[in-house]
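In this view, the complex is presented without one of its protein chains, the others remaining in place.
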Amino acid sequence: MKRERIELYKKKAKNTWNLYKASTMGMIGLFILISFIIVALFAPWLEPYDPYKIGEQKDIMKPPTREHLFGTDELGRDILSGVIIGSRVSLLVGLFATLISMVIGSIVGLLSGFYGKTIDAILMRITDIFLVIPFLPLMIVLAALLGPSLWNIIFVIGIDGWPSTARVVRSQVLSIKERQFILRLRALGASDYRIMMKHISPNIFSLIFANTILTIAVSILSEAVLSFLGLGDPLHISWGTQLHFAFESGAAGLGAYWYLLPPGIAIVLVVLGFTLMGYAFDEILNPKLRER
Amino acid sequence: MRKDVVIWIFALFFCAAFSTATHEIRSQQPVTLRVGWTGEPDSMNPFVAVSTEYYEIMLLTHNILIEFGRKLEPIPGLAEKWESSPDGLVWTYHLVKNAKWHDGQPFTSKDVKFTLEYVIDNQMEMFSDYVSHVISVDTPDEYTVVLTTDTPTATMEAIWIPILPEHIWKNIDPKSIQTYEETHPIGTGPFKFVEWKKGEYLKLAANDDYFGGRPAIDEVIFVHYANSDVMIQALKLGEIDVVSTVPPTMFEDLSKTPNIKTLSSPQIGFDELGINAWDTSLTKNNPDLPDLADIESQGNPLLLDKRIRIAMSHAIDRQKIVDIVLLGHGTPGSSLVSPGTPFWHLDLPQEQQYEFNLEKARKILEDAGYMDRNGDGIRESKDGKKLEFRFYLRSEDANSVKAGQMIEGWFKEIGIKLDSEVMDDSTLGDRVMDNGNFDLFIWGWGGDPDPSFILSVVTCPQILSWSDCNYCNSRYDELFRQQSTILDRNERQKMIFDMQRMFYEDSPYIILYYNLSLQAYRTDKFEGWVEDQPVGVVMAYNRGTYMNLHLKGTGEEKKTGVGMGSVLAGFTLLWLIGWLRRNTSW
Amino acid sequence: MLQVNNLSVRFRTKTGLVEAVTDTTFSLSAGEVLGIAGESGCGKTTAALSIMKLLPKNGFVEKGEILFEGEDMAKKSEEEMRGIRWKRISIIFQGAMNALNPVQNVEDQIAEPMLLHEKVEKNVAYERARKLLEEVGIDKRRGKEYPHEFSGGMRQRVMIAMALACDPSLVIADEPVTALDVMVQAQILELLKRLQREHRLSIILITHDLSVLAETCNNALIMYAGRVCEYGTTEDIFYHPTHPYTKRLISAFPNIEKEKVFVEGIAGDPPNLLSLPPGCPFAPRCSESRELCRKELPALYRLSGGHHVACHRW
Partner (left out) sequence: MVDRMAKKKYLLVKCGQTLFTIFIVLTLNFFLFRVMPGDPARTLIHNPRISPEIIANLEKVFGLDKPLYMQYLYYLKNMITGNMGMSFAFRRPVADIIADKMGNTILLVGVATVLSIAIGIFIGVIAAYKRGSRIDIGALAFSLFMWAMPAFWLGIIMVIVFSIYFRAFPTSGITIPGYSHDSFFDLAKDVAHHMFLPTITLALVLLGEYFLIMRNTLIDVLTEDFIMTARAKGLSDARILQKHALKNALLPMVTIIAISLGFIVAGAIEVETVFSWPGLGRLIYESLRNRDYPILEGVFAIVSICVIIANFASDLLYAYIDPRVKT
């Protein structure tokens, strides 16, 4: 049984991959993403300098040179190294925040879709309320109250992202719930927990995959915005905090393009990478968008 | 049809957006000085406002009895002459006779009496310290005020209380003063308050009837910018004439810009590394400090060891912090009273300072028995306690974060570990007030021209009030009490020097730097800028610039560049309209 | 009036060329009802849509001619086709689903082609739309209602009324009764038969339900994998089925009148239209297949009269 299922997944995955390969957008996204993951993983070896190493006065806010390919910031730190180490924060925040929203969203969606009735009504009411509260102000308020730290940022973004996941999961559960094999399992007396964990969850996972990838993109953007607004942890370099300090130290007016462009472009690329991938998966999983 | 309307509305919007006519200034326009600042007054209510921006406005709209000259020396204000009795207990102020309130009412001694009594009777937090020894306010005639004090007081020439009009303030209930909103302040000063659009600008107009003579300019507009970068751009573009604070990163660039002059001058105040040095054995069961009788400090007791604090002081390269964080626009810190008030500042000779020397710092720690016994890079005390401290930095101030990161690095090299955390001022304040639940932090103090306040902050009774290093030294407190009663400036100076030396040696504060005030102004429109030491042309505790400034020649106004951008955008617009019209037929 | 000769339709897809319809020939004379049956994906709908040139963008007629009242539809431009659609050939989709615009009321939808093709006055068109509604058994006052306010069967009636709007000579009915319950199916078919008589219509009826075919059609065409397997009068097909596929279809339900068994009930999967085997496409599923069947494609043989079959075994 188990092996069969693994085979089935393998086959499914291979099918999806074949469809995915055909999507130019998806492949561009994947390429961008893999590049950044490599950068993040090997950051300590790739960065030419210690990104936190404060320079001498003569090094402050200097345009690109051979020593500092992307120039230096207002503390004389190497910007290229900062952008490299910043990829870690962005990916970390993106992944963990998404994990939080996925876990909460999936649990809420599963319970809601599976049990229906009162539980569904209550949970969906809560979800709707969260959906309608404008997300950035809520994140700002939470982040401001919790104080600037990386984990707070992750928590804040994660907490804000779950409602849409919950909705998607719920609708999928509703359709799967009525399928023959689930009805049969219920008739056989399988426990609710078992049905949800063993039979419904795996089926849903592939369906919410596109959603997950897009959530990562949104999370990375949110981190950048919160950090830019000064809510990030100033002791950790991320692309958002780099832009925050660039803006605060007047890089725009000084024409310090080398300080403003690299982190911004990095954000755009990573978000674009995830978005393109999400889009490609969406086209695969949503047959209406697929070209016939 | 409807589509056309929409298109034309957009077109109109675009056209208006591209018109630059608004930049031309017509000849009948009043002569206006535009001052850019990133702050804003926190209120117009003198009993509530604490910001320097408010004081700048108050200085222009109000008068005090005796004002400050350019060297912070007393000069006539509303009092044109004053004298004290030989015993120093009775002070007589002779008031100007031609002063008028902005609403036209005459100014008399009754207004002074009212203002001072309003402060004394209601113990107004902001001002009561200035008149704490005053026991009576008498007005023998309309233009004379006599103050009687219970003890000789050093600060009777520095009563920094704006004199308020009795006919308006008598109607304001002092009990609800904290929530009272002042919308249109009336004073006697050279400028009248016109309007304040919060978050945008504050406008003052010249007072034609000012007793000291009308200023040459007609208006002053203080323009608020959320971001200093934007403000500097506005200065470069000529949208404003002067900025009160230039960020260090932009200073050099500005000084190279034609028609702009930059200046840096000392300021009152400093940023310090504060250390929780609360020795509860001095405060517990101390009959003078009943409030602290049974309070335990929550700080790390290792920090009570003066040798650790001194080692820390040796491990901080203040010059490098100035170079990097302030880009050289500051002075390395030492004693408690800043060089912004040079008379009171103790200028410690180099050899008496704890110079930057990591080797020496290590040696001090070693001699004191702090060794790294387990090889983790962190020293331990004899009984195995790690030299690891909580280090709080301010989210409101990027400089504290930058300096903090540098300090963390140096301390690591001498075997002291800092756990840095960034928090907002309220949280930091809470930690300090929560029975000293902190080890180290970076914060700063602004200041008065008179050193009393900053000296008082570190006295024992201020623990869990103004004090944030919880320093307690009875000899220091004794000197503080003495100096406040001494009228002779030179004698007082000596005592204040002693206090500063004592405080420096004990190092509960490691003063990192004294800020310089960086300002910049345009030289092409006005002349007569008054550059003061301290603080600059504006926000300088005096109104020299505002009174002295006048237009240069006939004031030619240049148009702001229209340039390629708008031409390009104009074509885009035409194309867009055409395209919309062509393509919206479906 | 309609003569389809050697029609082949292809779809371009990312994975290759799909042979949706291959070498299909059939004809229809005025007033006749032709049924086309087969499993889903066998090309029956594609064949019908190509008559109206309604293929999706990636579909095209590879070869063959579609002679309608003497003109070759395959050669017409899109512009010319627009004049022919609905005016001369109309189509009834599965109205129970989404073939009606959900945000337009039904009389608007019925009147739309009249206004377009016949340039009549607005009130005339609406008057006629309401009359058509009455004719298909719907209260004319319900013309202002929206599709979601009608039941499935009613929507199908609206669809039929719409098809008759411009008095066409040919009506293509694509699965007109699928997804309706049995009682309603019978009513709709009854209605179709009545209207066919009254309006002297020619109808192509596409279905996967043989019982529908048996009830309504003069001639029948059985398709498999884009090709014709058997073609003849309804009697030929039901009483003398020759192709093994037809036989299997019919034997799958012993009593046509009472019990319904859908064509999908045959063992095995339909072939992949991207890569057809060289021989008879049905061979892999055929119990009677021989060596030859797997190698060579059978031609369409004429048995008697109009009865044709494409099988080596006849």
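Letters are used for the chains, namely A, B and C, taken in the order the chains are written, and counting of residues starts over at 1 for each.
The definition used in the following text is that a contact is a pair of C-beta atoms (placed from the backbone, for glycine too) under 8 Å apart; a residue touches a chain by one contact, two chains touch by 3 or more.
If you're wondering where the values come from, they're calculated on a predicted model, not measured in any experiment.
Peer 1: For the chain that is not shown, enumerate the shown chains it touches in the whole assembly.
Peer 2: So, taking every chain into account, the missing one touches A, B, C.
Peer 1: Which one, C:L7, C:A20, C:I84 or C:C217, makes contact with the chain that was left out?
Peer 2: Reading the full complex, the residue touching the unseen chain is C:I84.
Peer 1: With the missing chain put back, one of B:Y143, B:Y225 or B:Y546 would touch it. Which one?
Peer 2: Result: among the candidates, B:Y225 touches the missing chain.
Peer 1: Can you list where chain C touches the absent chain?
Peer 2: Spelled out for chain C, the touching residues are 52, 54, 81-87, 90-91, 93-94, 97-105, 112-113, 116-117, 146, 148.
Peer 1: For chain A, which residues touch the unseen chain?
Peer 2: Interface with the chain not displayed, on the chain A side: 125, 128-129, 131-138, 140-142, 144-147, 217, 221, 224-225, 228-231, 243, 247, 252-253, 255, 257, 260, 264, 267-269, 271-272, 275-276, 279, 288-289, 291.
Peer 1: List the chain B residues touching the unshown chain?
Peer 2: Residues 6, 10, 13-14, 16-23, 32, 34, 40, 42-43, 45, 48-50, 125, 178-179, 181, 197-201, 203, 219, 221, 223-227, 230, 233-234, 237, 239-240, 396, 424-430, 432-433, 465-466, 468, 560-566, 569, 580, 583-584, 586 of chain B touch the chain absent from view.
Throughout what follows, only the chains that are shown with their structure count from here on.
Peer 1: Quick one: most central chain, C-alpha centroids?
Peer 2: Central by C-alpha mean position: chain A.
Peer 1: Measuring between Cα centroids, which chain is at the maximum distance from chain C?
Peer 2: Using the mean of the C-alpha atoms as each chain's centre, the farthest one from chain C is B.
Peer 1: Between chain A and chain C, what's the gap in Å when you average each chain's C-alpha atoms?
Peer 2: Distance between chain centres, rounded to whole Å: 49 Å.
Peer 1: Counting in whole Å, what is the centre-to-centre distance of chain B and chain C, each centre being its mean C-alpha position?
Peer 2: Going by mean C-alpha positions, chain B sits 87 Å from chain C.
Peer 1: Could you list which residues of chain B touch at least two other chains?
Peer 2: Nothing qualifies.
Peer 1: Out of chain C, which residues touch more than one other chain, so two or more?
Peer 2: Residues of chain C never touch two or more of the other chains.
Peer 1: Please give the residue numbers of chain A that touch chain B in the complex, ascending.
Peer 2: 52, 54-57, 60-61, 74-76, 144, 147-149, 230, 233-235, 245, 247-254
Peer 1: Note which residues of chain B are touching chain A in the complex, please.
Peer 2: Chain B residues touching chain A: 227-230, 232-233, 236, 247, 249-250, 253, 323-325, 327-328, 393, 395, 398, 401-402, 405-406, 409, 420-424, 427.
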